[in-house]
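Only one protein chain is missing from this complex, and each of the others stays in its spot.
What follows is chain A.
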């Protein structure tokens, strides 16, 4: 169907609407069915080609529709472009690439006077200079975006903390609230806890796919464990610095149910090593707690013990088993665990605080 791209006005391969992909895995499905296609700067353009416009003399209406998304520099009908019967093809040139992007997204496959529009980029109408500017704009955009990134990350780290401490003031409803906290939090956890694991799968990968011919890749992969340990170090120091501030301290505790929820969820989804991270993260936190036990106690002792324990207590009825005898056994076990939990830290020093701080830990074990 694609005639050899004979310059301007010709039919190009990338104008054709590709078949929608119907074999995507569920988690990769988008809002709208789409073909499998990779967009690069080369495919984008301020020029949009609009096919399937009914031949009803509706150019004015068409242009008005598109003008909603940004200033239009030029437009004209492409009479020589092969069109389906009773339809016309138009070319619209926006002033800005971003307008063209939005217009394409909004109006492609839109019904227009009873016909479905097909909107695609038409970079072959660009002059050399326009292509040059497009490439330059992308260059500028990336330079700007990547220089801003540092601030962005910093902001992200600070921001979720607030949401969490807010949560700890609420009465805690682990399932729903905890989850939203987790969502808001991903950015927060990532820098500290996630760093060490993403490499793991590629390690698995390299050993599994040894059939793959490229040797260079594996050398590069093999080099990474060093990096991982670096990451682990940084993440550890990150964690260690946390207990110093009290809000961070709270965070560590109030997050616990969240991580539990996640942990419970994840293994059911996929047993593969890719979600190891959560466990790693839990272990990390546990180690942190063990190490900073004393600091922990101080942090909580100062005034926040109520805040932490308070919200947690309502959790207990959740475990209500609807049966007296079961409840009795449950509380027996619970008490046993309290004894055990209390007796261990006792050996490490502080006494009265322990009883206060341990309940959260105890509950975590129980679940």
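Methods note: a residue touches a chain if its C-beta (ideal position, glycine included) is under 8 Å from a C-beta of that chain, and two chains touch if they have at least 3 such contacts; residues count from 1.
Rule of thumb we're sticking to: contacts and distances are computed from a predicted model.
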Protein name (UniProt record) of the chain left out of view, among "Calcium-binding and coiled-coil domain-containing protein 1", "Defective in cullin neddylation protein", "Related to Translocation protein SEC66" or "E3 ubiquitin-protein ligase parkin": "Calcium-binding and coiled-coil domain-containing protein 1"
Per the touch definition above, residue among A:20, A:116, A:145 or A:333 touching the missing chain: A:145
Those residues of chain A which, in the complete complex, touch the missing chain: 2-8, 12-14, 21, 23-31, 36-43, 123-128, 131-132, 135, 138-139, 142-143, 145-146, 149, 153, 183, 186-187, 190, 194-195, 198-199, 201-202, 204-205, 208-209, 212-214, 216-217, 220-221, 224, 270, 272, 274-275, 277
